[in-house]
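Dropping the structure in here first, questions after.
In this view, the complex is presented without one of its protein chains, the others remaining in place.
As written, the chains take the letters A, B and C, and residue 1 is the first residue of each chain.
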Amino acid sequence: MKKLINDPKNVVDESVAGFALAHADLVTLSTEPLFIARSDAPVSGKVGLVSGGGSGHEPLHAGFVGFGMLDAAVPGPVFTSPTPDPIIAATQAVDGGSGVLHIVKNYTGDVLNFETAADLAEAEGITVRTVIVDDDVAVKDSLYTAGRRGVAGTVLVEKIAGAAAERGDSLDEVATVAEKVVAQVRSMGVALTPSVVPHAGEPSFTLADDEIEIGIGIHGEPGRAKISLEPADQIVDRLLEPILEDLPFESGDDVLLFVNGMGGTPQIELYILYRRAAEVLAERGITVTRSLVGNYVTALEMQGASLTVLKLDDELTTLWDAPVQTAALRWGR
Amino acid sequence: MKKLINDPKNVVDESVAGFALAHADLVTLSTEPLFIARSDAPVSGKVGLVSGGGSGHEPLHAGFVGFGMLDAAVPGPVFTSPTPDPIIAATQAVDGGSGVLHIVKNYTGDVLNFETAADLAEAEGITVRTVIVDDDVAVKDSLYTAGRRGVAGTVLVEKIAGAAAERGDSLDEVATVAEKVVAQVRSMGVALTPSVVPHAGEPSFTLADDEIEIGIGIHGEPGRAKISLEPADQIVDRLLEPILEDLPFESGDDVLLFVNGMGGTPQIELYILYRRAAEVLAERGITVTRSLVGNYVTALEMQGASLTVLKLDDELTTLWDAPVQTAALRWGR
Amino acid sequence: MTVGTDWATAWVRGTIDTVSEHRAELISLDREIGDADHGENLDRGFQAVATKLDTLTPETPADVLKMVASTLISTVGGASGPLLGTAYLKAAGSIAGKTELGSADIVALLTAARDGVVLRGKAEPGDKTMIDAWTPAVEAAAAAEAAGADVPAVLSAAADAAEKGAADTEPLVARKGRASYLGERAIGHRDPGAQSSSLILREAAIAAGEK
Partner (left out) sequence: MTVGTDWATAWVRGTIDTVSEHRAELISLDREIGDADHGENLDRGFQAVATKLDTLTPETPADVLKMVASTLISTVGGASGPLLGTAYLKAAGSIAGKTELGSADIVALLTAARDGVVLRGKAEPGDKTMIDAWTPAVEAAAAAEAAGADVPAVLSAAADAAEKGAADTEPLVARKGRASYLGERAIGHRDPGAQSSSLILREAAIAAGEK
């Protein structure tokens, strides 16, 4: 394991400290308990948005704290949900009197810790609503599993809900928009190499020199199948098929196409994937009206990528286009 | 070699095509010869900015084409300078009548091909000036070498010169600002793992499990020394010392601190480096007034990072802060 | 024969040590079918418990278990933090105010703990979770108590059953937690949470003086 770290125990604290230093114009840092909040939080009258989860997925979530997106991000240890304490503290810190929305990726740990935090925050008099993101179509038979995982689609939920909150929507309205995004977004990923959790020091899974894992999760949880390495275009077809079938996306739909890098994949490869995905969508009569390409929801240094498709309508498009000013996503100001 | 590619021969063409599709609002693509230009090029009366070089360093350069930065980017084959033809074509495409600045990283191939292109473009009646970026302090004794390499500092040159051009500076003025940035910026990098050029199929160098390469170039050219893996803070100290000594940066200076990922390094590690670098600068009385952290000048999937420090004054700060709208760097609009 | 606050304290001390000793093993079980952090998570939690224990002057066993509950909830995170935290919290509730616990109290405590995990996690037996250690443990403890066993024997029966339950998770497909994403591929691997729960229950028996 070669990493640019000091003591593995301090990875999250030091990284978050560096993040807060580098983006002091956007965020403030709380160390005890650990969370990152918008520097102007709480914004009076605005619905507060809190997300969080295990670290190792950067820029998710701290990179999306700022105007038009999240009010606070709560980083847990690497690949481990944060405990309720910092979630409660972050919820209190960003409550502007109009309630707080928790955006939670669907993992047992995240759901349980946010649930506990929401109960306790409600007990303190803060209205909390929770939206669970579960966009990963790789998980089949969700009745017999912990349910679909929340993966790259989370960024789209955070951006769009953030814009709704910023324009003054009520907590229920923001939650409704967030749920609409969840209902209309689907993702699936592939890994070429595993990632190494710093405190574990060993890869979380192994792949042979010519093997890839289709349907990988963002913690390196195995996916649908290990297969032999194929040309990128075929891999795109393999990922896109279950995504398109699932909603289903249909001819005439307008969509946002999001090619997400898992952390260790060079950008030159992400755009090769984008090219093919755009081609397939065009063949099916689906129009890509918005796009996003880059490392947004990562799994440490994993080599791989995920494809995400979100069905757009006027409301979602307007909210996507609205100004956002965060470390990792910024436009319009 | 596991990569998300199709035929290695088509990597650049397919990736650039995907890029142009994903960012059709910002850029237009020319395929024969291959270059990416601002969608509103040529901007009448504005100095045109053209950069380029081998591919594999994305988002450099195409990711920086757009309002307030480059007018065109010319991608060569992976790690190989483009030939003069596309450089000439790009130069013609973006000439708004006020001349064109070529921003060239200091490698023999880049310098020679841009030089030939500039000669031929001048013969066509376009005034061309060239700025050579050579910020890499890892190369010592530049008298006895091809000179210092142009690395991550190139982004800062492109942003600041782009802002100068956008506000209406003349070609000479834009060139003068670009040269000022070159004079005041210094970088140095480290690699933990090599990158694999698609057509070569093998790593360009090897590092043992506990070895890192200090002073690496962005093509995997070896650096100053192979050493044993150390804690991140020590690595930062090792990189920063030659940078600070070289200009030298002094107590009282305002600087932009730029931590650049080489492509395969997770963001969580980049911010750990940022934290220590900011700490060292503070100890020396140097004030970080602007910052940039991310994968901006990469070497395919190489794991590693570089540190860049730019001495700022009011003019450079204003130009840095000016609006920019490109795929990889965007603010203010 | 009954057990009291000293037993609860000894149980927790034993757990701190056993979790620390088995940290790597639990990480590696979790690497196979999860995300390689279970040992790290529990060790972080029980090290925090160790610090708190030094300053605690508990009057009842419930005081000890309540502290463990809130510390685990505050420091573990992941799935196991709220689940085990709730287990300790409900266990403490079931013996609130008591200073001495007999066999029936122990059965009530174990049952409450298990019910707490089910309440939060909604897992059923056979889902390949920590429930597969807790449920056999509760059943074995109840049977032993019904047969007149004393506290050490009840706890030994619970620990034996939990160990067997953890081992019996190996052939299962998981239906809860991260391992559920694996489908058939989880077969052949022991559930890390069931394993850690069986370690915890063994310490309860040892603290009561099982031979």
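In the analysis below, a contact is a pair of C-beta atoms (placed from the backbone, for glycine too) under 8 Å apart; a residue touches a chain by one contact, two chains touch by 3 or more.
Model, not experiment: these values are computed from the prediction.
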- Message: Using the touch definition given at the top, which of the shown chains does the missing chain touch?
- Response: B
- Query: Of the residues listed, B:Gly18, B:Pro42 or B:Gly76, which one is in contact with the missing chain?
  - Reply: B:Gly76
- Determine which one of B:Gly68, B:Gly99, B:Gly217 or B:Gly263 touches the chain that has been left out. B:Gly217
- Note on the structure: Full-complex touch with the removed chain, picking from B:Asn6, B:Asn113 or B:Ser187, is B:Asn113
- Would you indicate which residue among B:Ala183, B:Ala200 or B:Ala282 is in contact with the undisplayed chain? B:Ala200
- Of B:Gly18, B:Pro84 or B:Gly162, which one is in contact with the hidden chain? B:Pro84
- Hidden partner sits against chain B at residues 54, 76-85, 107-109, 112-113, 115-116, 138-140, 144-146, 149, 197, 199-200, 202, 204-205, 217, 219-223
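In this text, only the chains that are shown with their structure count from here on.
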- Interface with the most contact pairs, given as the two chains involved: A-B
- Taking each chain's centre as the mean of its CA atoms, the one lying farthest from the centre of chain C is chain B
- Query: Roughly how far is chain A from chain C, going centre to centre by Cα mean, in whole Å?
  - Reply: 32
- Length of the line joining the C-alpha centres of chain A and chain B, rounded to whole Å: 29
- Note on the structure: Distance between the CA centroids of chain B and chain C (whole Å) is 55
- Got the chain B residues that touch at least 2 other chains? none
- Scan chain C for residues touching two or more other chains and write them down. none
